[in-house]
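Only one structure is covered here, and it is reproduced in the block below.
All protein chains of the complex are present and in place, except for one that has been dropped.
Per-chain numbering from 1; labels A and B assigned in written order.
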Amino acid sequence: MSNQARFNDQRGLLLRAVRPYGEAAVDVRILDGTIAEIGADLAPADDETVIDGGGAVLLPGLVDLHVHLREPGREDAETVRTGSEAAALGGFTAVFAMPNTDPTADTAGVVEQVFRLGEQTGLVDVHPIGAVTVGRAGLQLAELGAMADSVARVRVFSDDGACVSDPALMRRALEYVKAFDGVIAQHAEEPRLTVGAQLNEGVVSARLGLTGWPAAAEEAIIARDTLLAAHVDSRLHVCHVSTAGSVDIIRAAKAKGWQVSAEVTPHHLLLTDDLAEDYDPVFKVNPPLRTASDIAALRAGLADGTIDCVATDHAPHSSEDKESEWGSASPGMLGLQTALSVVIETMVETGALDWRGVADRMSAAPARIGRLADQGRPIAIGSPANLVLVDDTAHWTVDRAALASKSRNTPYEGRTLPGRVVATFLRGTATVLDGKLVAGQVAGASR
Amino acid sequence: MSVSIGRHLLSSQDLNNETAVALLDTAARLDAAMTGREVKKLPTLRGRTVVNLFYEDSTRTRTSFELAAKRLSADVVNFSAKGSSVSKGESLKDTALTLQAMGSDAVVIRHHLSGAPRRLATWIEGSVINAGDGTHEHPTQALLDAFTMRRRLRDGEGDLKGLRVVVVGDVLHSRVARSNVRLLRTLGAEVVLVAPPTLLPVGVAEWPCEVSYDLDSALPGADVVMMLRVQRERMTASYFPSAREYSRRYGLDAARLAKCEEHTLVMHPGPMNRGMEISAEVADDPRRSVITEQVTNGVSVRMAVLYMLLSGEGVANE
Partner (left out) sequence: MPAQSHSASQIDLQAPKTVLSAEDMARVLDRIAHQILEKTRGGDGVVLMGIPTRGTFLAQRLADRVATFAGVRVGLGAIDITMYRDDLRSQAFRPLAETREPAGGLDGKLVILVDDVLFSGRTVRAALDAIADLGRPRAVQLAVLVDRGHRELPIRADYVGKNLPTSVQQQVKVRMLERDGSDAVTIVGPAEFEEGHGE
């Protein structure tokens, strides 16, 4: 610890033998939170700390457009601090926090509170997402402009967990946020088609007697919203795309040049609905786990850019909300500490994405959609030193008790996953070293 | 395959052909042993505790299990959701731990949520018997249905190979249908599901049975017609336009029954909506309707299940 603390007191940092985007090994010098020099065999300066990367892969710090930090309101499940710790350990340098807190983040006051908590924690940049409607009730627009103008500078708005299902209201929201270059991130779920829905509607739900969540309920909203976005020439972002049909609709919308972006979660790239067989609610999530053919389509969509990015939908839940009957359990899964590993397993090891592709889908694209200027930048001289170092040869076994989150609802318990985050740097300051949090550490106040 | 018994009975899928037949044989023996006896009690489960944990009202099923356990001399505790800590928001897990601490040997659970018995089984050491969970399964109902069919149509022996069973009604929401399709197939019967398309689950094509939307064409050749309860409330959710239209297309009345074979049995898991899915005339037909017999047979079948699950590990050779 004292080594690490001393290390962070020093200004200069030299990363030795790291492979940007998994390519040729180089040394990277970081000064004043910025990448200062990249080259072979850089000589260390006197007061510089040297980290031997050992050939690990260097990527831009990951950006997550979709997390639930539960603060304020459900601090028993997660806080901005514990969520930030999980994020840093997962290789993230920025996260977007969904507004379904208590109170709802639907005013400048609440989003500023979350923003400040993120700053105080200082492990990752925490960008609050504002609610589209008051109380996420879907009836009346929240003060989107006030949130945009607040210290938190909100650009992403979502009622996530609930769909903005009223088409007239959705149209107005899409139009209104154009004034400050905002984007509506839609949780696409036609509520009338998903009353009581528990699991992907199909063979498994029929067998288990669980009310089906039809793919069409997602696709219908995405189709409608792409048309609305085109009509008012605004930006639409589709949260957690989960079906093959959704990929097709988004691909068609993009082909027409409409401003549509989309995200997919790691769990929808890996897990299928038959995991519900034992009714363990750790596999309950919304939208639900789908089928193997959906997974294939989602991977293909992410590979060809139809789906712009990976977002975790990190959703911590207390044990009371998860250790129950399937039907009364809350939907959601932890995701921050496992996201990169799942993407490596599903996309890199299968050859669907190379490391530049990973850097785009997990850093550059989400930063672009969320309008972050200092995140998701290429590894180049002059870029902010938001970086993650990944040992791509390592494997680790998920132990939920060892995760940083306050909650334990990981669907990957006991699974062995590839790739380990060795170090994370936020504007040149290490938040994670040797796979462990750097203690007592406040970074990034200079933002 | 051979007789094999797990600790729990959560689904009809837990039973293979041999085990299901052994269970039906045992139920038949128990039934014979109990008839005409002055003392309707066997000492088998003396000192054992069976808990009836009912989150849904079901006097019929609860009474049947209670009688079964008592006839085997078990101590029975009724733990109904109403008026207990359960209704005060205690979680299923906490209730399970309480029951565990009290040393219950078997928990009979009825729950409005699918899969609750399977969750319960992960939290307690004793046996769990599914007495109906949500829209999932109701395996002892399927067993007593099979028992009734076997007694009436197979001389009370063997399995149900070659039997043609038509199940009519709200398959989508029916735990009885799910359990019956599985068990009847295991026992060698053919199953035909008949319902309006709105009341069949997406994915039903994968089930080991035929599916038809037309009752009249499915009736000829049926050995058993099992009518499922259709709640009138389904109408308001537009599963069908009106009770009258449902009854016309999918209800069993005397005219329809006349198209069946001489020996065709009419079954219903109860409670019936007379005039909706079944006419009073058919329900009370003394020759065809075995609806009250189903209820009677329930006790023997549940005794057999309790005996089977609470026996020691494994299966005796003889």
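One rule holds for everything that comes next: contacts are C-beta pairs under 8 Å (C-beta built on N, C-alpha and C of every residue); 3 or more make two chains touch, one makes a residue touch a chain.
Given the structure is predicted, the values throughout are model-derived calculations rather than measurements.
A.B. asks: Name every shown chain in contact with the chain that has been left out of the document.
C.D. replies: So, taking every chain into account, the missing one touches B.
A.B. asks: Per the definition of touch given earlier, which of B:Leu30, B:Ala68 or B:Val282 contacts the omitted chain?
C.D. replies: Final answer for the missing-chain contact: B:Leu30.
A.B. asks: Need a quick check: the contact residues on chain B for the chain that isn't drawn.
C.D. replies: Residues of chain B in touch with the missing chain: 3, 5, 22, 25-26, 29-30, 32-33, 37, 39, 41-45, 48, 72, 307-308, 310-316, 318.
The working rule: only the chains that are shown with their structure count from here on.
A.B. asks: Express in whole angstrom the distance between the two chain centres, defined as the mean CA positions of chain A and chain B.
C.D. replies: Roughly 46 Å, centre to centre.
A.B. asks: Inside the complex, what are the residues of chain A that reach chain B?
C.D. replies: Residue positions touching the partner: 198, 201-212, 214, 278-280, 320, 323-328.
A.B. asks: Under the definition above, what is the set of chain B residues touching chain A in their complex?
C.D. replies: Per the touch definition, chain B meets chain A at residues 91-93, 111-116, 118-119, 122, 133-137, 175, 178, 201-204, 206-207.
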